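Below: the structure, in C-alpha cells.
The complex appears here minus one protein chain, its other protein chains still in place.
Think of it as A and B in the order they're written, each chain with its own count starting at 1.
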Amino acid sequence: MENKAVREIFPRDAKKSYGLVELMKGASPIVRKEPEDTVYTWPNLIMIELICALLVTAALILLVQFEHAPLRSLADPSTTPNPMRAPWYFLGLQEILVYFDPWYAGVVLPGMIIVGLMIFPYVDTNPKGVGYYTYSERKFAVFNYSFGFALWWITIVIGTYLRGLDWQWYWPWSDKLAHMNPALVTLVPLHIVFVNLLHVSKDVAKGFCDIIFLGYFAVGMLIPYFFMRKFYDSMGAGRYITFMIFFLSMMGVGLKIILRLLFNIKYIVVTPWINV
Amino acid sequence: MLEKMKEKVVQTQLFKSVFRHGYPDNELNQAYVVFSNIFLHIHPVKVRRSALRMRYTFCLGGITLFLFIMLAVTGIWLMFYYTPYTGLAYKNIKDIQFVIFGGNLMRDLHRFAAHGMVLFVWLHMTRVFLTGAYKAPREFNWVVGVVLLVNTLILSWTGYLLPWDQLAYWAVTVGTKMASYTPFIGQNGPWGAQLGVNPTNDLMFMMIGGTVVGQNALIRFYVLHCVVLPLVVTVFLAVHFWRIRKDGFSGPL
Partner (left out) sequence: MSIVADQSQNNDSGVLGPTEQGRRKFMLAAGWGVVGATLAGSTFAAYKYLFPPILYEPPTVFKIGHVTEYGLGVDERWKLKGRFWVVRNMRGIYNMISICRHLGCTPNWFPDQKRFRCPCHGSIYDVHGNVRGGPAPRTLWRGQITKDPVDGALVVNTVIRLDPNPAQTPQGLWVKEKVKEVNPFWLEHAPPAGGSCSSNRLLC
C-alpha cells in the first residue's frame, strides 16, 4: 500500500510551516494500517462493556443471596475476638507482622512494596514484551513480580487456613478448638543460637549476626556485578543499586520467614534501636 | 411503529438540544455519539477489531471502574441511615441489615463490591504487568495506578471501621497502632521517643484524633471514607484514563 498511496507530490511552500504531504485512498483516517481493521466503538465496544457490567451485577446479586456482609458484636475494647482475622486482603500484612517488628512489617515493608511497585517501570530496562503476554522475553521481570505476588498470596492462605486460636499455627487436621501449648514455641534471636552453639560471648555472637546480615546485602550486590555483567551494564549503576536493594529485601523477607518457621529465629540482627 | 416513534423522538427539539446528533445507527452518528458525549469520549471513535477480543485486558480495569461506581451508588444509599456516632453506628447498621427495605441488599452489595474492587484492581495490575503495558511511555500511568491501588486499600480499611463492631474496632486499633511504629514520627517507632514523640503528638494520634480508637476516630474515618478518598480516587481515575488516551493503549485496542 505504501508505494501505491502517493498520488501527487505537493511542493512545500517556503513561507508556510505546514503543507500537504500525501493523499491516500481509504475509508479511515488511520494511516499505514489496514482500514478494514477498525470498527466503531458504538455499538461494538460499548455493548461489550455494558454486558460486562451486567454480568458483574448479576454475579454480585447472586452472591449476596448466599453470603451476607458480616456483623459481629458491638465494639468492645476489653475483649478481642479469638483469633482476630483481618479482611483477606490485609491477611498478608497480618501474617508478616508475626515475623517482623511492627516498625518494619507495618510501616517500612508496606512502604517498600508501594515504592517498589512504583519504580518498577523505571528500573525495568528491557524494551521487549509490550502489548502481549510473554514469559520467555522477560523472564526476570515476570519472576520478580510473581515472587512478590506469591509471597503475598501464600501469606494470605496461611492467615486464612493455617492460623487458629491465639494466632498459632494449626494444620487443617489439628483440633481447631484446643488452645495450643505455648511451651512449644520459644523464639530466640540468632545470636543466642551462636552463643549456645559456639560458646562465644554475646557481643561476638552479635558481631557474627551483623556480618551475616550486611554480608547478605554485600554479596547479593556484588554477584551480579561480577558474574552477570550484561545485567549490570544494561541497567547502569543508579538503577542497579535501587533495584537490588528492593530485590534483596524481598528475598530477605522470604528467607526470614523460612528461618522463623523452621528454626524459631526471632531476630537476625539486634541493635539498641531496631531489631530485624 | 417503534421505528416511527424513534424517528419522532429524535427529531424533537428536546432530544436535539441534549444529544446534538441523531440516533447512532449510521456511521456519522456513531462517531458523534462517542466524541460528543462526556462519558463516552474516554473512548476513541473507532477501535481495532482485535480489541473486541477479550483475551488481552479481560476487561479487568473496566470491571474495577464499574465496581467503584457501584460502591459510590450503594454507599450513598447507606449514608441515608448511617450516623457516624459510636452510640448509634452499630444500631444503624443493624437497622439497615434487618429492618429497612432493601437495606440488606445495599449493605451486602457495598461490602462485596468492595472486596471485588480490591481483587480486580490486583488482577488488573497483574494483567498490566504481564503485558508489559507499564513500559515507556506508560511508566507514569503505572505510578498513577499504584496510587489508585493504595487508595482502594485505604478506602476498604476506613470503611471497615464504620459498622463499629468487633471486626471494625480491632482492625482499626491494630492498623493505627502500626502507624505509631513509624520511624521518627511514631511514639513506638525507632528514634521516636528520642525525638520527643509521645502518645499525644504522634502519627497515630493524628489519625484517630485521640489516644484510643473512639468517637474522633469514627468521624475521621467516616469523612475520609465518604468524601475525601472517593474524590481522590476520582481525580486519579481521570488522570489514569486521560493518560491511557494520551500515551496510547499498549495492546491491540
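Note that in this section a residue touches a chain if its C-beta (ideal position, glycine included) is under 8 Å from a C-beta of that chain, and two chains touch if they have at least 3 such contacts.
The model shown is predicted, which means the values in this text are computed figures rather than measured ones.
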**Option from A:Met112, A:Leu165 or A:Leu259 whose C-beta touches the chain left out** = A:Leu165
**Fill in**
Full-complex touch with the removed chain, picking from A:Ser17, A:Gln65 or A:Ser78, is A:Ser78
**Prompt:** Which subunit A residues touch the hidden chain?
**Reply:** 77-84, 94, 97-102, 106, 165-168, 179, 181-182, 185-189, 192, 196, 267, 270, 275
**Request:** Considering the whole complex rather than only what is displayed, give the residues of subunit B touching the chain that is not shown.
**Result:** 170, 173-174, 177-178, 188, 200-201, 205-206, 209-212, 214-216
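Methods note: only the chains that are shown with their structure count from here on.
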**Prompt:** Using the average of all C-alpha atoms in each chain as its centre, how far is it in Å between subunit A and subunit B?
**Reply:** 21
**Message:** Quick check: in the complex, which residue numbers of subunit B touch subunit A?
**Reply:** 24, 27, 30-31, 33-34, 40, 43-52, 54, 59, 62-63, 66-67, 70, 86, 90, 93-94, 97, 104-105, 107-113, 115-116, 118-119, 125-126, 129-136, 138-139, 142-143, 146, 149-150, 153, 156-157, 160, 163-171, 173-175, 177-179, 181-183, 186, 188-191, 212-213, 250-252
**Request:** Please name which positions on subunit A make contact with subunit B in the complex.
**Result:** 28, 30, 33, 36-46, 48-49, 52-53, 56-57, 60-61, 63-64, 67-77, 79-81, 84, 86-90, 94, 97, 101-103, 106-108, 114, 117-118, 120-122, 124, 126-134, 138, 142, 145, 149, 273-274
